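Excluded from the complex is one protein chain; the other protein chains are retained at their positions.
A and B are the chain letters, set down in written order, and residue numbers restart from 1 in every chain.
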Amino acid sequence: MSERWVLAALGVLALGALAVPLPIYALYVANLLLMYAVLAIGLDVLLGLAGQFAFAHIAFYGIGVYTAGILGNRLGLPFPLPLLAGAILAAAVAFLIAIPALRLHSIYLALSTYAFAAAAQWVFHSWDSVTGGADGLRLAPTRFFAWHIIDDRDAYPVLLGIAIVTIALRLGLQRSKLGRGMAAMRESEPVALASGIDVRRVKILAFTISGFYGGVAGGMLPLFQSYVHPDSLGLEALVVILTMVVVGGLGSVGGVLIGVVVMGLLPELLRDAAVYRELIYGAILILAVTLMPRGIAGLILRAGK
Amino acid sequence: MGLVAQAVASGIVTGAIYALIALSLVILYKSTGAVNFAGGDVVMTACYIALLVLVGFGLPYWLAALAAIAGLFVIGAGFDRLVIARIVRQRHAHNSLVALVIATIGLSDLLKGSVRLFGYTDNVQTLPPQFTGPPLFLGNVILLRQDVGIVGVTCVVMLLLYAFFRFTRLGKGLRATADNPRAAVLIGIPVQRMRMLVWAIACGLGAIAGLLVAPKILMTPDMGVIVILAFAAAVIGGFTNIPGVIVGGFMLGIIENLVGIFISTAAIAVAPFIVIMAVLLLRPQGLFGGNPTFRKV
Partner (left out) sequence: MTLRSLLAIAALLVGINTANAFPVGAPEGPYKDPGITDTEIVIGLFGPESGPLRNFGFDAMGAAQMWYDMINKTGGIWGRKIRLVIDDDRCDPTALNAVIRKLVTVDKVFLLNGGSCTAAVVAGQEYVTREKVPLIMLNAAGDGALFPPTRYVFGAFGGTQLTVGGTLVDFVAKELKAKKIAYLGSDDDFGAANLAAGKFMAKKHGVEFVAVERVPRNLVDLTAPMLRIRQANPDAVIITTYPQSATLAMQKVSEFQLAMPIVAAVQAVPNPASLVKTVGNLAAFKNFYYGSPLNDLTDGPRQKWVIDMYKRAFPDRKPTAFMAYGLPSAQAVTYALMLAGPNPTRESFVDAMSHLHFVTGVMAGPIEFGPDRRDGHNASIFIKFDGTKSTRMPGVYVNEFRGK
């Protein structure tokens, strides 16, 4: 089975959900998965495609959420302006941190970007006048001129559209010259440099694109949720997305999407075993990296994509 | 003025706590290239093991301490044998750093989830301090005997580790293994066994840290978040420089308290992150790291 079948299957299911009256709870879960899909694919651009071990992704997501939320609340801007604004701002921030990050490698890059994400969470928590601070921010329903997106049923087609666009862009990126440059850089920076790739430029672009995706995912939240709290924008959330990417398969779009579905549905399956949740989660992480080094993608997809 | 003196003194104590935990992280990184995001939860687990033996079984303190250290020895060795060994054997060297980090994050969840199941987590807990008696006064500055004990033990451990890596055969062998694992195998160093030993020692060191600091910072199942402060201390000092870690710890503790006094208490939370970013930006090798040689991954 190759990636193409996986994407086709997921596509059929997702589009099928449009045609059939599903229970609204299922649509809520689907909306969450769509948002996580964009978020995870964005992280994978940096981590899986470009091989940069950077942990700042949750900060880009937060910037996307608050920007879209504030523009929607205070200025009443219609969709898709708040989302695009959030994505552009997140990309800009990613661009700015990419420049100093050029000098850092592996664990130092990981630590500094993690510190950035933690500092960003502190800003979300402390900047009362803008983000609502520790009280959280209520998100007004998204408008598209006269039409309001009120519940999960309204939101699903919009979120699905956004997800399809971003996945298509990512697939395009993978095949493009830039994408191949990122892959080469991931395999070996000195060799990439020697074969004429402008590693600095590729790295900066990888960060910026990843930040853009994070901001888009953040802008998706106000479409189906009415509240955001800074506590959900920290290390725990980052680990959730990281797990989706790693369990699914670094660098593989189909794999990451499977990882999103599996890890995203896990809380539903573990509902009855509530007290064992953390324990099971830790065990899954350990089992995934020891038994499935290339993720689920490595297991079920053909070796050569 | 008394305010600043007390802030500095208390900062040195807290800094020693960060440094003690950081030492466990650093010797692991120095020997195996692994970064242990569960470093703080290791400390936490040791504390709760000791608590269980002390309060749950009613056994004497020295037995509780022994159980904690031995227990963490076993957990560390076991984790290496069952998890790390498998990851290291996998082909893609690039992925192995990510895999190692994920594995330690998994360990963190596993430890926290297990401890929460065993009770004693309803209330904030503590362990008996090793150094008791009336507090000491240096002028207007108040220091508990446990505080002085923590700083003292940290310095002793630091000296022992420094000597170990610099002068003993085992220590030098570990450094060689870390620098070039393949060459180490070729010259007959039993890499697998030594790595397991390092994990056991690092976790055992975390247990000692836990026994010392629990009376000071108190026990909750989430106390492991202190690991990020230990990372900050290590980064300031230069990640592989053992004496640097201590200095880094002291500096971080003092900076936190001074920020708290002169800026605001709310700003203390973000100070370590600003410090990490600033140091890595301006001088990535830390204060004492020498040339920034990054591991070839």
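By definition in this document, a residue touches a chain if its C-beta (ideal position, glycine included) is under 8 Å from a C-beta of that chain, and two chains touch if they have at least 3 such contacts.
Note that the structure is predicted; figures quoted are calculated from it, not measured.
S.K.: In the full assembly, spell out which visible chains the left-out chain is touching.
M.R.: A, B
S.K.: Can you say which of B:Ala176, B:Ile189, B:Ala269 or B:Leu287 touches the chain missing from this structure?
M.R.: That would be B:Ala269, which touches the missing chain.
S.K.: Among B:Gly76, B:Gly106, B:Gly210 or B:Gly253, which one is in touch with the chain left out?
M.R.: Counting the whole complex, the residue in contact with the absent chain is B:Gly253.
S.K.: Pick from B:Pro60, B:Pro135, B:Gly152 or B:Pro190: which residue touches the chain that isn't shown?
M.R.: Only one of B:Pro60, B:Pro135, B:Gly152 or B:Pro190 touches the chain omitted from view, namely B:Pro135.
S.K.: Write the list of chain A residues that the hidden chain touches.
M.R.: 1, 5, 8-9, 12-13, 16-17, 19-26, 28-29, 32, 125-126, 133-136, 138, 150-152, 225-229, 231-232, 267, 271, 274-278
S.K.: Going by the touch rule given at the top, which residues of chain B touch the chain that is not shown?
M.R.: 3, 6-7, 10-11, 14, 17, 116, 121-126, 135, 142, 144, 216-218, 220-223, 225-226, 253, 256-257, 259-261, 265-266, 268-269
Methods note: only the chains that are shown with their structure count from here on.
S.K.: Taking each chain's centre as the mean position of its Cα atoms, how many Å separate chain A from chain B?
M.R.: The mean C-alpha positions of chain A and chain B differ by 31 Å.
S.K.: Flag every residue of chain A that touches chain B in the complex, lowest number first.
M.R.: For chain A paired with chain B, touching residues are 47, 51, 53, 100, 103-108, 110-112, 114-116, 118-119, 122, 126, 186-187, 239, 242-243, 246, 250, 275-286, 288-291, 293-294.
S.K.: For chain B, which residues count as touching chain A in their complex?
M.R.: The contact residues of chain B facing chain A are 29, 35, 82-83, 86-87, 90, 92, 94-95, 97-99, 101-103, 105-114, 116-117, 228, 231-232, 235, 239, 266, 269-270, 272-274, 276-277, 280-281, 284, 294-295, 297.
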